[in-house]
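Note that one protein chain of the assembly has been removed; the remaining protein chains are unaltered in position.
Let's turn to subunit A:
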């Protein structure tokens, strides 16, 4: 019997700019024991479907058409009271952020037992036993002890397990998981996905897994529905949709996924929908003044970097406790090389970037750029020249541009600061840069909020190129972007490296992306540099256990269509 049957669902958000259709005419079904993936880029309406099933659409959003049936009972027209009865009991939900979906002031046990007694009407004792059993089932060691602890005493992955346990309290028939692993590290992500898979098989629960991550879809789901701008473009078994996609959008989406097994020359650009944005690398290259460097001496040398952050400050220095974020890290980066740094969150990889760029003061060690020590802030001349020669592209395109400044001023700032150009020549240069990154000169008069995430990252790139730097630090430049935009931005970075000979420090937690981008890779764990290898060697024959583990945990993406790949 079909658990959940959605037919021609349309969700509308009326606003003063007209009615926005978040979902139009979407149909999908979920069978018991089946994991149904809902995939698409941001704004595709996939989370909206989840919210519509739960009756949790944010006002003024409402179901404008179609039906949702649960075990052949129509639930799309139910009132708030009837819906509340169903919600949590028969259908439960797992949210993206485990930190905000648990109450920090109640112990995990209290939260679990409250939910259990509410839905199953068990006594205090029976509820406690059940809660212990549930925690054990989701893989939390020492469940009896853990029940008495508060959410902050759990790690991120553990919290998400608790959230799953909470969703299981009422023995639901359907679980809607909305990006359940997006906030987690790869290692933890793999464990959580395995848990969801096991639960679906064992309890015959139907799962809707909402995600933007093709890797998660390929490794976890049985069936998949691909959405684009509120519409279902393709639907079928995972093997079929991933291996032999029919729709042009699915093809473009799959082609844009970075592959862990093979290094591509460029990401294929089967574009769909939105117009292709040009990146005029030839124009940039023509006006670029290259600084000739000896190919055999390192451009950047880092020696014995160390950085400690105070955790508990005390007026007596001996009583303060510190976290050593970066511990004795040394490496060289050759001219024209793309040097990758990978690691899980908290491994110190971003701190390394900030130490090199001088955003954090060093506790120990030196940074040498083009033969000159640049880590001593007293040497003003060296630091000033270094500032011109390095630029950084940040992770979050929404916070890396000042929201109250016009794009013109954002890009002009480094040029003005280094007194390279001024007046109309400056304006002309900014317009040129904007033309070259594919946004057009008219963008100069606008504010950052008028652009999408990918366009903002292009503005960041224009700003980084403004001083004609020799060294570019990319700190997770694409992890906040959709997969097709990620492919565009990574291609731009490849172009910059090929045509301008830019040297790059590329920081990422995403191993497939690192494989595509980097010549050499450093693996970091807990502030230490574990392993430094050529990329291909690292992926083929990892030396340390930690690297091996990281490689086994990354999504394998087997059975993905190879159509349109530039191998």
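Please note the rule applied: contacts are C-beta pairs under 8 Å (C-beta built on N, C-alpha and C of every residue); 3 or more make two chains touch, one makes a residue touch a chain; residues count from 1.
Assume contacts and distances are computed from a predicted model.
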Q | Listed names "FeS assembly protein SufD", "Formate dehydrogenase beta subunit", "Dihydroxyacetone kinase DhaL subunit" or "Peptide/nickel transport system permease protein", with the criterion being the UniProt name of the chain not displayed | A | "Peptide/nickel transport system permease protein"
Q) Considering the whole complex, which of A:3, A:401 or A:511 touches the chain not shown? A) A:401
Q. For the chain left off this view, which of A:392, A:462, A:500 or A:521 is in contact with it?
A. A:392
Q) Which of these, A:99, A:441 or A:551, touches the one chain of the complex that we don't see? A) A:441
(Q) Across the whole complex, list the residues on subunit A that are touched by the chain not included here. (A) 16, 354, 357-359, 383-384, 387, 390-392, 394-396, 399-405, 413-414, 417-418, 440-442, 444-446, 460, 463, 467
